[in-house]
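The block that comes next holds chain A.
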Amino acid sequence: MMATQLSTGLHVDELTAGYVPGMPIISDVSLAMKHGEIVCIIGPNGAGKSTLLKAIAGLLSVDSGTVSLDDRVITGISPDRLSQSGVALVPQLDNIFRTMSVEQNLRLAARRCEEPWRQAVDDMLTLFPVLAERYTSRAGSLSGGQRQFLAIAMALVASPSLLLLDEPSAGLSPKAAQEVLGMLPGIARTRVAILMVEQNVRAALTVSDRAYVLAEGRNQHEGDARALMNDPVLGEIYMGARRVEAHAAKSV
Partner candidate 1 sequence: SAQAADCTTKIGAVLPTSVDWGRPIAETAQFAVELYNESGGVKGCDVEMVLRDTQTDPKIGVDAAKALVDLDKVPVLIGAVSSGVSMPILTSVTAPSGVMQMSCCSSSTAFTDVAKEGKTRGLWFRTFATTRNQAAIAAKLIQERGYKSVGIFYKNDDWGQDIGKLVAADLETLGIDVTTSAAINDAQPSYRAEVTSVLKTRPEALYLALYPTEGISLVREWLSLGGTQEFVAANSLKSDEFRDGVGMQYLEKLVGHDSAPPRTDSATTFVDMYKAKFSSEPNGPGLPNSFDAVMISLLAMDAAAELDGATIAASVPRVTDPAGTPIFPDVAGLKQARELLAAGENISYQGATGAVVFDANGDVSAPAVAWTFSETGVEEAAYYPLADVDAFISTLND
Partner candidate 2 sequence: MLQSLFDGILVGSILSLGAIGLTLIMHILRFANFSHAELISMGAYFTLTLDAVFTAFSRALASKLPMLSVSISLLLAMLAALLITGIAAAIIDRLVFKRLREQAGPLTMVFASFGIGLIIRNVIGLVYGLKSVHYNNDIAFAIMISSDPLLLVKADQLFILALTLLVMVSLHLFMSRTSVGFALKAISENPVLAQINGINLASMVRLAWLLGGALAAVAGVCYALNNQLSPVMGRDLVLSLFAAAIVGGIGSIYGAALGGLIVGLASSLALLVIPTGYKPAIPFLIILLVLYLRPNGLFGEER
């Protein structure tokens, strides 16, 4: 709609998309970010956060609106071509090939990077040593957290320029979550745009630059990450602050 002033980075303009044409899950969602930025999306369950990421990655048919990346409209481009051109998505569910070994998962993901797969895969094994330990195991036998590592490694292995993370810390131990989230600023500094969805809101906001709040499929709020974290109203609605005590007092 307003494709006039495109600039580098990711631009989502009044995007309306869903799984069945004519039954949109997200409506008129807009979002903009530059390379090097970490942006977090928060919102209640079923708000449409994952749907948004999937739509950006080209997995859904878009009813209206556009997504553009680096001055190029990417709506309508097939997910594999997007992936080849530097968009990586870590889905929330079903994010590894269960019947394949860890090695095969990584090598498969590394097909789209230019350098030889061995180097790229080795980098990932250094980053996530647990994957090296279970290198030949069937990915389906990994523990919940180990799967998450693998899924993230599969996205990172291709050195993407846009990284879409759907709840990367879910299922990770506190320590691992910190490590993974802590990795992000470093990655962003290599001019990667990182858009993530998180329910581990506080931890996510600490590493994010900006954040959007999504509810009922629409943009509800947008702002600086730190400011959002300290916003009392949003805190209560989306982060469970304060009300906890009230409820705990009532029911226990």
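Just so we're on the same page, a residue touches a chain if its C-beta (ideal position, glycine included) is under 8 Å from a C-beta of that chain, and two chains touch if they have at least 3 such contacts; residues count from 1.
Selection rule, in plain terms: all candidates are chains of the complex that A comes from, given by their letters.
Note that the structure is predicted; figures quoted are calculated from it, not measured.
Among the chains 1 or 2 offered as candidates, the one in contact with chain A in this complex is candidate 2. Note for the complex: chain A touches candidate 2 at residues 57, 59, 78-81, 83-84, 88-89, 91, 94-100, 104, 107-112, 117, 138, 154, 158.
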